[in-house]
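Every protein chain but one is kept in place in this view of the complex.
Letters are used for the chains, namely A, B and C, taken in the order the chains are written, and counting of residues starts over at 1 for each.
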Amino acid sequence: MNADAPTGRPVASPHAHGGSSVGRTMFRVQMALVPATLYGFWLFGWPSFFLWLLTVVSCLGFEAISLKLAGGTRIKATLLDGSAALTGWLLAMTLPPWAPWWVAPIGGFIAIVIGKQVFGGLGQNVFNPAMVARVALLVSFPVPLTQWVTPLPLTALAAPGFVDGLRIFLTRLPQPDAMASASLLGYSKTEMLRGIDLLHSLAGEHAPAVSWIGARSGSFGEPASLLILGGGLYLLARGVIGWHAPLAVLAGVAIPAAIGHAADPAHYLSVQAHLLSGALMLGAFFIATDYVTSPNTAAGQIVFGLGIGLLTWVIRSYGGYPEGVAFAVLLMNALTPAIDRFIRPRALGRDRKGKALDVARGGVQ
Amino acid sequence: MKFMKLFRRLKGIGWGVHPADHKRPAADAPVRAMPVSARLYLPLQQHLGGPARPVVLVGQKVRKGELLAEAQGAVSAPVHAPTSGVVVAVTEVAAPHPSGLTLPAIILEADGLDEWTELRGCDAPFALSAAEIGRRVAAAGVVGLGGAAFPSAVKLVGAARARVAALVINGGECEPYLSCDDRLMRDSAPAIVDGIRLMLRATGAGRALVGIEDNKPEAIAAMRAAVAGIGAVRIHAVPARYPMGSEKQLIQVLTGIEVPADGRPADIGVIVHNVGTALAVRAAVREGKPLISRLLTVNGRCANRPGNIEVRIGTLAEEVIAFAGGLKGDGLGLARRVIGGPMMGVQIPHWRVPVVKGTSGILALDATEVDGIAGRETAPCIRCGSCVKACPMGLLPLEMSARIRNGAFAEAIPFGLKDCIACGCCAYVCPSHIPLVQYFAHAKGELAGQERDRLRAEATKKMARQRQERVEREAREKAEAAARRKAGRAAAAGKQGEPACFNPRPD
Amino acid sequence: MSEFILLLLSTALVNNVVLIKFLGLCPVMGVSKSIDSALGMGMATTFVITLAAGASWMLDNWLLAPLGLGYLRILTFILVIAAVVQFTEMFVKKASPGLYGSLGIYLPLITTNCAVLGVALINVEQKFSLFKSLLYGFGSALGFAVVLLIFAGLRERVALARVPAAFAGAPVAFIAISLLALSFMGFSGLNV
Partner (left out) sequence: MIAAILSLTLLGAVLGAVLGVANKFLHVESSALAGELIEMMPGSNCGQCGFPGCSGAAAAIADGTASPACCPAGGKTLAAQLAAKLGVAVDLSGLSGEGPKIATVAEELCIGCCRCGKVCPTDAILGAARQIHDVLREACTGCASCVEKCPTGALVMRPVPVTLQHWVMPKPLAA
């Protein structure tokens, strides 16, 4: 061979690349989560920070262990691509901010090992790992997973300091009654079951307020709906996600909610309450847009998103659980292969069914 | 309806990618003509279709433009001597192909005189019949210069027979790095337009639509000036979007009509020719000059002096690069040698491959150019769907590659494997750096091999049956002969029933 | 009317035969390798369950109960189911030989699909009317078919995944269906 290096194995075109990478995508998603997360830290104090940290760390840990056990060769590269950290981050956003410490490693195990690595790791899983963990935790430990606290901003006098926060996180000190609170969806469901309709329950003095950004109780990422929305819009602008799935999710909830609320405000929450509660914004912009577990075509993503929205509304309105996003996401994840199978892009020169276009249709005149 | 149209306009073209084009400064540098090399290597198959058959003997002296090998079969093209000299060998030379395999070629040693053979031009080409123009183009060995190298005359004659309505002239040149078509349009616009009008004459088409990407304003201006007053030829600026220069995409953008899958453009009344081909057609018809040289781009970050060079067919890439200015640091940092553009060109194992009629570029790329970000390795597919969005054919690259990886080639067909034009958009945008096009090329090759095996098995079966019939017939004849012998014992010494030896194929 | 729709929905989703009652797991694991065969199996089973639910109701109410032969219930039900399955098998063989080939042994095995007998017995236990029995049967079968279809889609995708050797094949399929069951728990307590 001559001076220039031998090329070895033949490779096909293209001999150029756009420069995108998995790591960059994951990094952008994480950046989009930063504002809402910081707001959450401020609102719920140190315990929430510890929970977030431990969740992310345990996800990374379980990812490393699984890869090691599977005999992986690119362990460091895989950890650095940020997908496991993102899973942990998203899971933490959906947990009650003062959940006991053991929720984090159990959640991390379910998300990473059962939800993802068992299927073969990144890109191979069929269910969204964070939502698998969230649902499994909710079903297995309903009590700690539905205990909410009133927001106590870090700057407030009564807010627990670093050490107190750690103590709350680790030892599960009995919470003062004043701290206990309910999320809007949980509260309305409980009251409804007690026979008090929405008109009365929401007017009550303990009723959680519906506010766009205000301090209110709920899961770690719930109060910051607007910041989540902003993060989502950032991802849209950077082209990381498409508009189809998020818009469809929001529409899937908003349309039935509007009809229901207009027909019977005593039994159906308002559109605003639906859109800002639970993990809906997070679900719409960060979960429903998960590449791996959502359909690949724009039309498929619209069906997928509408399905999530509608199921969320059905479960919230009629089901036994107050929140439905996680269940709805898992159900639509399960339907994704079927959606991908039946909704396919139209190939150039073919009709939707894949048959070649008719020559006799008329050509250039 | 109106709303949908507006929506589509706002959305723009959904398919394809927009790679950094790297066309300048090579496109702005004036064309340099390369002197004839000492030896030229002329493969007999520089085109799609059957290889040409040599008509010269080793040791024979030929003049520039003389026929070396004639077309063989319905789809084929002849090869001519790019300069005067002596045929020194008919042998195998390295093909411009990633495999590094060879193909038969004629080796011509230049005598340095570079004297033309007698040329049969025509001063009034528009008086020629369509068939005559087709004949002249065929005799000149003109093939598509955009890269596919399909014999142009076959297309022209076929178009005349199919009564196409419009001629689409491809000045898209959507491949990054390449600028030879751009250069041709800037420098020889009137000649190109003349060639286009000859093609219109040859096909009987009423009008020609020239599509030029809007990142070549100089070329658009030159061509617009050249067509002033010629109503049949119109210049259209099309959005710069890869792969705009692909036949089906360009037709759709210019005419709004899709070429049916499994069909050809002629089916919808269109044929597509490259601007360079138009120029070659003009030379063939007006001057009787065969296709013996072409313009190509030398480019890439490793090339010292990127630019467009007029090169004789058969020159080694090595010599072209040396003439162009050599490689930086003598090839240090060179990651890939490419013939053609970076999106669809072929990687070659070494530079000692000849320039053929379809060679539009010679690229010396470094690692960052090839990988986007240097040192990226392939990661698992994350089903992000970037490839689906980028695919100009509306296929599902991720589904195809997943199946091909498992060895299930046929299962990839329902997802569009056969429609794939290997444009490379999917692999270009893949965040996991999956070599999707290579998966498809592998699967297409394997499927073609299976199809060959199947045909072969059928042929074998037929032959086995013929043999069985022959064996039976021979046995019967033998028996009959034996019976005859028995009947006429007197003539026993006579003849033998069995042939002297087997001769299974009397034809 | 809404009562019937509710019954249909609750049998199909909330009390899904496969994911909540754990009936009929054998064909769900066995015939879920491709969406096409799952579709065929789903239709065949829907046909059998619905017909068997009606036939067994008639048998029970018009023959066994009047004659006091309740102890023959399982025996006669199996007989009826076997006959329906036989009929289905002949029909599938005639109508779609390809599907017949791909379903293979699982087609006659619908006889022993516990979902079929289970639905018939639950009908008797619940003392449903004939129409409600048919509806209940159809709803259950619908739930069965939907799960089969969804699960087949999941398995088609998992078949393309690089599952670790320890989990390849049945283990990962069981994990997938358990996660599917987990997501169906979202319907629990669904009450209009």
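Following the convention adopted for this analysis, a contact is a pair of C-beta atoms (placed from the backbone, for glycine too) under 8 Å apart; a residue touches a chain by one contact, two chains touch by 3 or more.
As the structure is a prediction and not an experimental result, all values here were calculated from the model.
> Among the chains you can see, which ones touch the chain that has been omitted?
Checking the complete complex, the chain left out touches A, B, C.
> Just one of B:Ala38, B:Ala131 or B:Ala457 touches the chain that is missing; which is it?
B:Ala457
> Could you tell me which of C:Leu25, C:Ala83 or C:Ala168 touches the chain that is not displayed?
C:Ala83
> Contacts of chain B with the missing chain: which residues?
For chain B, the residues touching the absent chain are 95, 97-99, 101, 103, 377-380, 404-405, 407, 432, 434-435, 438-439, 441-442, 445-446, 448-450, 452-454, 456-457, 459-461, 463-467, 470, 500-505.
> In the complete complex, the non-displayed chain touches which residues of chain A?
9-10, 12
> Footprint of the hidden chain on chain C, which residues?
Touching the missing chain: residues 59, 63-64, 67-69, 72, 75-76, 79-80, 83, 86-87, 90-91, 93-94, 97, 101-102.
One rule holds for everything that comes next: only the chains that are shown with their structure count from here on.
> Sort the other chains by how far their Cα centres are from that of chain A and give me the top one.
So the chain farthest away from chain A turns out to be B.
> Taking each chain's centre as the mean position of its Cα atoms, how many Å separate chain B from chain C?
A distance of 57 Å separates the two centres.
> At what distance in angstrom does the C-alpha mean of chain C lie from that of chain A?
Spacing between the chain centres: roughly 33 Å.
> Using the touch rule from the top of the page, what residues of chain A touch 2 or more other chains?
120-121, 124
> So which stretches of chain B touch two or more other chains?
Residue numbers touching two or more other chains: 380.
> Hey, which residues of chain C end up touching chain A in the complex?
Going through chain C, the ones touching chain A are 35, 149-151, 153-154, 156-158, 161-164, 167, 171-172, 175-176, 179-180, 182-192.
> Report the residues of chain B in contact with chain C in the complex, numbered from low to high.
On the chain B side, the touching residues are 380, 402-403, 406.
> Chain A touches which residues of chain B in the complex?
Within the complex, chain B touches chain A at residues 17, 19, 98-100, 164-166, 176, 248-249, 252, 255, 257-263, 267-270, 327, 330-332, 334-338, 342-347, 349-351, 363, 365, 369-373, 376-377, 379-386, 388, 391-396, 398-399, 414-416, 419, 422, 424, 427-433, 435, 437-438, 441.
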